[in-house]
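Moving on, here comes chain A:
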Amino acid sequence: MELAQIGIKAGLVVIIFAISLVMAMYSTYAERKVAAFLQDRVGPNRAGKWGILQPLADGGKMFMKEEIIPTRASGLLFIVGPALAIMTACIGSAVIPWGQKIVAGNTIIDLQVTDINVGILYIFGVVSLGVYGIMIGGWASNNKYSLLGAIRAASQNISYEISMGLSIIALLMVTGTLSLKEIAEQQHSWHWNVLYQPLGFLLFLVCAFAETNRSPFDLPECETELVGGYHTEYSSMKLGFYLFAEYINMFISSAVMATLYFGGYNYPGMSWMAGHMAVWMPHAAPVIVPLIGTAVLFAKIVLFIFFFMWVRWTIPRFRYDQLMDLGWKILIPLAITNIVLTGAWITVHDKFFK
Partner candidate 1 sequence: MNTLILISVLPILLLYLGLYKAKNALLPVTIIGLLAALGLVVAKWNTVAEPIYHGMMQFDRFAIAFSAITILSTILILMLSKDYFERISSHVAEYYAIILFSLAGIVVMVSYHNLTMLFIGIEIMSVSLYILAGIKKNDFASNEAALKYFLMGAFSTGFLLFGITLIYGATGSFDLDVIRDWALTHTSKTVDPMFYTGIMLMIVGLCFKVGAAPFHFWTPDVYEGSPTLITAFMSTVVKTAGFAAFLRLFSTCFASVSDFWMPTLMAITILTLCIGNITALYQQSFKRMLAFSSISHAGYLLFAIVALGVNSGNSVFIYATAYSVASIIAFAVLILVQQQSGNDNFESFNGLGKSNPFLAFVLTVAMLSLAGIPLTAGFIGKFFMFSAAVAKLQIWMVVIAVINAIISIFYYFRVIVAMYFRSADRTEMVIPGYFNVVLALSAIITIIIGIYPSVIANLI
Partner candidate 2 sequence: MTVSILLFLPLLAALILVFVKNEQAKYAALFFAVAELALSVYYLVNFVPDASVQFAIDASWIPQFGIYFSAGIDGINIIPVMLTTLLVPIIILTTFKHDQPRANAFYALMLFMQTGLLVVFTALDGFLFYVGWEAALIPIYFICALWGGENRIKVTLKFFIYTFAGSLFMLVALIYLYTQNPNKTFDIHELYGLTLSLKAQGWLFLAFFLAFAIKMPIFPFHTWQPDTYTEAPSGGTMMLSGIMLKMGIYGAIRWMIPIAPQGFNKFYPYAITLAVIGIVYASIIAFRQKDGKRLVAYSSIAHVGLIAAAIFAWNVNGNQGAMIQMLNHGINVVGLFFVWDIISRKMNTRDLNQLGGIAKNSPWFAVSFLIITLGTVALPLTNGFIGEFLLLNGVYYYNVRLAIVAGTTIILGGVYMLRMYKNVMQGPTNDLTITFTDITGSERVVMVIICALIIIIGIYPQPILHLSEAAVTELTATVNAKMSLLGSNFKP
Partner candidate 3 sequence: MEAQSSAINYLPIVIQMLVAVGFAVGTMFATHYLGPKRKTKDKLTPFESGVEVVGNARTPISIKYFLVAILFVLFDVEVIFMYPWAVNFREMGVEGLVEMFIFMATLLLGFIYILKKKALDWD
């Protein structure tokens, strides 16, 4: 790998970074708009047209606010917490394939930061790192609400990680690889995994909600019980980091779900499209076609994000024991059943229908 490719990669990294930040910012905006829509309100409409600049305003505000570090908090950890949260959120996107190879002249640009053969495990690692940020922050701020929130967050995340892993295993049995790139390739045109793994997808979806602490699993920050939850004591950009982290996680998990189950950048009739484009505009085609795929992927992501918000504003919050029971006593057995069924089905299928 030469310097040039390193440069390209670096550029890609920066772009994706920017995109995910922007997505996060605008999903805050979207959140409020969706909430307004579902509650038959107008929502933010002052900053810019339709309040389009609202996120910028919020961001600016975040920057300008006074940062408060309570005296009884343990200083360093208090800062490390949110930083860790945002960092783990940001590096998750490294292994997601955003599209096929772009062939510009003689340089091949791979629309993926890197294709490592353990992509899924990487995602898992990063996701489970995320809880550290919350845990450290909550513990460091030396506040009962924060501590409770953090602990809730921690045990909730770990509880749902198990079933998440189990649900993924069923998927791996189908795909037979851990590399997200290959998984995406396998789902050419309409062969999306969700068709083979409906139950698995549902499980994964629920777990994704829980992992991102989104409602109805947002007990760590449920204001009725814990004021602000783990970020009670935080202000200015540190608070901003936590919020950002949540939205970026939402974005990443949507991307993962789209890639794993909904074909990533694949869409029905993509080969038809590719063929016609090649005839139609032979020079631009190698650049355009992948970008269309990327657009499709982003469309899916946006849909998922919308789904997240939709659920948030429609479904009431769980009680904590219900949450745990769901995680342990329902999802895990379901996931194992799913594995068993998948295994049996594939074996039978390979034996007799091939």
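Please note the rule applied: a contact is a pair of C-beta atoms (placed from the backbone, for glycine too) under 8 Å apart; a residue touches a chain by one contact, two chains touch by 3 or more; residues count from 1.
For anyone wondering why these and not others, all candidates are chains of the complex that A comes from, given by their letters.
Here the structure is a predicted model, which is why all the values come from computation and not from measurement.
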item	value
Complex member in contact with chain A (any copy), out of 1, 2 or 3	3
Contact footprint of candidate 3 on chain A as seen in their complex	1, 6, 9-10, 12-14, 17, 62-73, 79, 83, 86-87, 90-91, 93-95, 113-118, 121-122, 139, 141-148, 151, 154-155, 158-159, 161-162, 165-166, 169-170, 172-173, 176-179, 182, 227, 232-233, 236-238, 241, 320-321, 324-325, 328-329, 332-333, 336, 339-340, 343-344, 346-347, 350-351
